[in-house]
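One protein chain omitted, others in place.
Take a look at chain A:
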Amino acid sequence: MAAPKAYELRTKNKAELTKQLEELKQELASLKVQKVAGGSAGKLTKISAVRKSIARVMTVITQTQRAQLRLFYQKKNFLPLDLRVKKTRAIRRRLTKHEASVKTVKQQKKDIHFPLRKYAVKA
(Lines give C-alpha, C1' and ligand atoms only; values in the text may rest on other atoms or scores of the structure.)
Protein backbone atom coordinates (compact mmCIF):
# COMPACT_ATOMS: atom_id res chain seq x y z
CA MET A 1 0.00 0.00 0.00
CA ALA A 2 2.91 2.31 -0.79
CA ALA A 3 3.47 3.87 2.59
CA PRO A 4 0.34 5.55 4.03
CA LYS A 5 0.35 9.33 4.10
CA ALA A 6 -0.23 11.12 7.37
CA TYR A 7 -3.20 13.22 6.24
CA GLU A 8 -4.89 10.07 5.01
CA LEU A 9 -4.29 8.42 8.35
CA ARG A 10 -5.85 11.29 10.28
CA THR A 11 -9.21 10.62 8.69
CA LYS A 12 -9.30 7.15 10.21
CA ASN A 13 -10.57 6.31 13.66
CA LYS A 14 -8.63 4.66 16.44
CA ALA A 15 -9.72 1.04 15.76
CA GLU A 16 -8.68 1.26 12.12
CA LEU A 17 -5.38 2.81 13.01
CA THR A 18 -4.63 0.11 15.57
CA LYS A 19 -5.45 -2.58 13.02
CA GLN A 20 -3.17 -0.95 10.46
CA LEU A 21 -0.44 -0.80 13.07
CA GLU A 22 -0.74 -4.54 13.69
CA GLU A 23 -0.51 -5.30 9.98
CA LEU A 24 2.57 -3.16 9.58
CA LYS A 25 4.26 -4.85 12.50
CA GLN A 26 3.56 -8.28 11.09
CA GLU A 27 4.95 -7.17 7.78
CA LEU A 28 8.08 -5.96 9.51
CA ALA A 29 8.48 -9.28 11.35
CA SER A 30 8.23 -11.25 8.11
CA LEU A 31 10.71 -8.93 6.40
CA LYS A 32 13.20 -9.50 9.20
CA VAL A 33 12.83 -13.25 8.82
CA GLN A 34 13.46 -12.93 5.08
CA LYS A 35 16.56 -10.90 5.79
CA VAL A 36 17.91 -13.81 7.83
CA ALA A 37 16.98 -16.23 5.06
CA GLY A 38 18.77 -14.09 2.49
CA GLY A 39 16.02 -12.02 0.92
CA SER A 40 16.18 -9.98 -2.28
CA ALA A 41 17.41 -6.38 -2.30
CA GLY A 42 13.91 -5.03 -2.85
CA LYS A 43 12.70 -6.72 0.26
CA LEU A 44 15.56 -5.39 2.32
CA THR A 45 15.02 -1.74 1.37
CA LYS A 46 11.38 -2.12 2.23
CA ILE A 47 12.31 -2.65 5.86
CA SER A 48 13.13 1.02 6.46
CA ALA A 49 9.93 2.14 4.71
CA VAL A 50 7.83 -0.10 6.92
CA ARG A 51 9.55 1.11 10.06
CA LYS A 52 8.79 4.71 9.14
CA SER A 53 5.18 3.82 8.38
CA ILE A 54 4.83 2.29 11.80
CA ALA A 55 6.21 5.48 13.31
CA ARG A 56 3.77 7.58 11.27
CA VAL A 57 0.75 5.59 12.42
CA MET A 58 1.82 5.76 16.06
CA THR A 59 2.38 9.51 15.77
CA VAL A 60 -1.11 10.05 14.37
CA ILE A 61 -2.59 7.88 17.11
CA THR A 62 -0.93 9.78 19.96
CA GLN A 63 -1.53 13.19 18.40
CA THR A 64 -5.26 12.64 18.05
CA GLN A 65 -5.40 11.09 21.51
CA ARG A 66 -3.76 14.07 23.17
CA ALA A 67 -5.90 16.54 21.24
CA GLN A 68 -9.01 14.77 22.48
CA LEU A 69 -7.67 14.76 26.04
CA ARG A 70 -7.02 18.48 25.97
CA LEU A 71 -10.61 19.03 24.90
CA PHE A 72 -11.76 16.85 27.76
CA TYR A 73 -9.71 18.74 30.33
CA GLN A 74 -10.53 22.20 29.01
CA LYS A 75 -13.15 22.96 31.63
CA LYS A 76 -11.37 21.32 34.51
CA ASN A 77 -9.14 22.81 37.18
CA PHE A 78 -6.24 20.40 37.16
CA LEU A 79 -4.52 18.99 34.10
CA PRO A 80 -2.46 15.85 34.05
CA LEU A 81 1.20 16.78 34.27
CA ASP A 82 2.09 15.76 30.74
CA LEU A 83 -0.59 18.04 29.30
CA ARG A 84 0.67 21.06 31.21
CA VAL A 85 3.07 23.60 29.78
CA LYS A 86 6.63 22.26 29.83
CA LYS A 87 8.98 25.26 29.25
CA THR A 88 11.58 24.99 32.03
CA ARG A 89 11.30 24.23 35.73
CA ALA A 90 12.35 27.75 36.67
CA ILE A 91 9.87 29.39 34.31
CA ARG A 92 7.06 27.27 35.70
CA ARG A 93 7.86 28.52 39.19
CA ARG A 94 7.92 32.20 38.31
CA LEU A 95 5.06 34.57 39.20
CA THR A 96 2.55 34.79 36.41
CA LYS A 97 2.29 38.02 34.44
CA HIS A 98 -0.85 38.92 36.31
CA GLU A 99 0.57 38.07 39.73
CA ALA A 100 3.61 40.23 39.09
CA SER A 101 1.58 43.24 37.94
CA VAL A 102 -0.84 43.35 40.87
CA LYS A 103 -0.65 46.56 42.94
CA THR A 104 -2.13 47.61 46.24
CA VAL A 105 -4.92 50.18 46.17
CA LYS A 106 -2.62 52.52 48.02
CA GLN A 107 -0.02 52.22 45.28
CA GLN A 108 -2.60 52.68 42.53
CA LYS A 109 -3.77 55.92 44.09
CA LYS A 110 -0.22 57.19 44.35
CA ASP A 111 0.42 56.39 40.72
CA ILE A 112 -2.68 58.22 39.64
CA HIS A 113 -2.15 61.31 41.71
CA PHE A 114 1.63 61.58 41.48
CA PRO A 115 2.70 60.20 38.13
CA LEU A 116 6.21 60.59 36.80
CA ARG A 117 6.33 64.03 35.17
CA LYS A 118 8.30 64.81 32.14
CA TYR A 119 9.84 68.20 31.74
CA ALA A 120 11.45 69.90 28.86
CA VAL A 121 13.89 72.74 29.03
CA LYS A 122 13.15 75.61 26.73
CA ALA A 123 16.08 76.24 24.49
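Going forward, a residue touches a chain if its C-beta (ideal position, glycine included) is under 8 Å from a C-beta of that chain, and two chains touch if they have at least 3 such contacts; residues count from 1.
FYI, contacts and distances are computed from a predicted model.
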Hidden subunit of the complex - UniProt protein name among "glutathione transferase", "60S ribosomal protein L25", "Myotubularin-related protein 12" or "Transport inhibitor response 1 domain-containing protein": "60S ribosomal protein L25"
Options A:Ser30, A:Ser48, A:Gln63 or A:Gln108, residue touching the unrepresented chain: A:Ser30
In chain A, positions touching the absent partner: 25-26, 28-30, 32-37, 65-66, 69, 76-83
